[in-house]
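Structure in structure tokens, see below.
One protein chain omitted, others in place.
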Amino acid sequence: MSHIAGIGVYVPRYRIEASEINSAWARPGGRGRKAVAEFDEDALTMGIQAAHHALTHAGVAGNKLDSISFASVSSGYAEYSLAAQSTQVLGALVSANVADFGLSTRAVTSALQAGLDGVHSKRISHALVIASDKLIAQPGSSFEPNYAAGAGALILAQRGFAKIEGTAAATSGFVGLSRREGAFHGLIDERFVMQHGFLEAAQAAVMRLQDSVKISEWNHAVLQAPDERWASRLLKNLKIAPEKLRSGTAQIGYAGCATFVIHLALAFESAKAGEQILAVSYGPGGCDAVAIKVIERPKFSPSIKDILASGELIKYPHYLRISKLLRGEP
Amino acid sequence: MTQSLHKRVTIVGGGMIKFGELYEKSLEDMIEEAYLNALSRVDKGIDPKDIQAAWYGTVYPEMGNSGLGLSHATGLFDIPVTRIENACATGSDTFRNACMAVAAGVYDVALVVGAEKMHDDPGGLIQRADLKRLWMGRGVTMPAFFGLHGTAYMHKYGVTREQVALVSVKNHHNGSLYPYAHLRFECSVEDVVKAAYVSYPLGLYDCCPVTDGAAVLIITNPKIANRYTDTPVYVLGSGLATDSDLRGGDLTSFPATQFAAKQAFEMAGLKSSEIDVAEIHDCFSITELVSYEDLGFAKPGHGPELLEEGIVSLDGKMPVNPSGGLLAKGHPLGATGVAQLVELYEQLRGEAGAVQVKNPEIALQHNIGIGRYATGSVGCVHILGR
Partner (left out) sequence: MTTPHQWRISESNAKLIGYRCPKCSWVSFPEKKRACKRCGSAPVEMMGFVMKPFGKIVSFVVQHRLPEGFETPLPLAIIEFEEGARAAGHIIDCKLEELHVGFEVEAEYRIMYEENGLTMYSYKFKPRRSH
């Protein structure tokens, strides 16, 4: 079976509080804060940082990578290979496989699955999966206080600190979200999508993992989905205790594909050897679920908790400026 | 066997126009006016037909601005006209090249024109900061290049912004007296240090303005100088060099200036202590300060003393930039070096009016260029004498 040998997280420097955004729109309250990318950061640059951290974490040199996958829904391109661009920057050999995954936030688990298959079949030794997103929600929309930026990366190998016990998919055909290139990020009807696009598929995928891990055996749960409330509904429906959820959403918001890896890193940091992590990834059309068994708790320096808790608070005009929203263009 | 330029070229005439925001004048209009001024100021008169060759220094536009521009402005067709560009040192290098042809004996009488139309370019020089040269200075504008030297210099020697500001205060004072200067106002140290930053550590008053202008010199073989004047000015020394901050060094000096000065002083057989008056490149206040040291007028780190002790003031022992320098007179790139030489020609002949220095015999001119390789400079130095 395939293992995770390294995991890296990159969260940009700035944070904005939900209440700061709300107050700009004359709305009361707001919980948590989100990470904001600098004007000169995008999915590629953040993904590269996370990949460097993952390589260091795994103790693997760039030229040992056999495959590089890049998952993102915010590359900004209809055609362009972030994976190919990463290869040169990370010092990988020209012979490395490259693949780009996108069009759905499930791309992160699709990329993971492809890497796992390659390592499992022993076709490749080291696979790098990068997940990175810079989500820009429409100013004033309900998504704005939560849609954020960040990146995560995983090194998959024959050996590692965690073992992939199983994967499962559930695809319903429910679309839920379509977005044209260049448009703002954000769903249209959350509750409807949650019930029929997300919960049904997520539950089905998790149930399929029961061959590997029973519901009662999960020690930690992580979820990549645009709304934190979806996680509590899922756990409630599955009868998994809510305190098993590992999430950094309150500190850094939701960063698409990256959220899967960042939350997973949080789970690793709090896990004990032998514990089981349920990792669910949502994208329009369905969900993937992954069962991960911790062999040995990995060390992080700085800690993932500290990375999420750090950051410099900025005001709304600063946020608009560096997000290139101040000129009134997406 | 190489031969030096020493005393093998004479200046017999010079003229310029009042520098400024000359929206009403074209490049050719400015050249024509400076040319006519130069002709009219030749003591014994000169027939344009005497001019055997001309050198034309201008920076804008980089391509296709041939010697024809000079011909169209002056009516000097049918003779060799060479266009020279060496960034902000263009005017000086134009003069230098003309001098070499005269010293070589190829021509007896040559014309040197430096001119720049800067206000026809709405974006200005900042737009031209080469944006694609990632490692060679993307975003390094002229104020940034000199500001980098300012930060390093001030850090190493503990020099304050107030001390650097003394250059601006001095040169604006001189400029207020100089009829050809673009900016004619005085300012205080407080004005300088409180002005908005352009490129920290340089503020608005640490920077020269954007200026249109033109200047012209007429040079001859010394053997025939007396046809035109009984008081010619001799070229005693000349030097030019390039450098790059990427080669090393602590950025507290401009090595190109040091090498150019070494060449010029050796050629002239003079020491820096023998200079009576100087026009020193002060595109930014810090540039003049650092250049005192590169030119040998002060030991490293001791430049501010020349200002504090009044040595470089208009009534000092060695006045620097009596014309107001680039800071007040303005810096129309191609015209700058030629205008500095025109000013020193007048100083040495006692014709500088309100900014006349007391009886100078030896004068030094210094000009720096940067251009698109914004990580190093071109330094050019000339020494003139009566």
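Each chain gets a letter, A and B, in the order it is written, and its residues are counted from 1.
What we mean here is this: a residue touches a chain if its C-beta (ideal position, glycine included) is under 8 Å from a C-beta of that chain, and two chains touch if they have at least 3 such contacts.
The shown structure was predicted, so the numbers you read here are calculated from the model rather than taken from an experiment.
Chemist: Consider the whole complex, including the chain that is not shown, and state which of A:Ser2, A:Gln49, A:Asn219 or A:Thr259 touches that chain.
Modeler: A:Gln49
Chemist: Among A:Val89, A:Met207, A:Ala250 or A:Ala309, which residue is in touch with the absent chain?
Modeler: With A:Val89, A:Met207, A:Ala250 or A:Ala309 as choices, the missing chain is touched by A:Val89.
Chemist: Just to verify: which one of B:Lys25, B:Lys117 or B:His149 makes contact with the chain not shown?
Modeler: Only one listed residue reaches the unshown chain, and that is B:His149.
Chemist: Of the listed residues B:Val198, B:Leu295 or B:Leu344, which contacts the missing chain in the full complex?
Modeler: For the chain that is not drawn, the touching residue is B:Val198.
Chemist: Spell out the interface residues on subunit A facing the chain that's missing from view.
Modeler: These residues touch the chain not displayed: 13, 38-42, 44-45, 48-49, 76, 85, 88-89, 91, 321-322.
Chemist: Residue-wise, where is subunit B in contact with the chain that is not depicted?
Modeler: Against the left-out chain, subunit B lists 123, 126-127, 129, 131-132, 134-141, 143-144, 147-152, 155-156, 196-202, 244-248, 250-251, 374-375.
Note that only the chains that are shown with their structure count from here on.
Chemist: Just give me the whole-number Å value for how far the CA centre of subunit A lies from that of subunit B.
Modeler: Once rounded, the distance between the two centres reads 60 Å.
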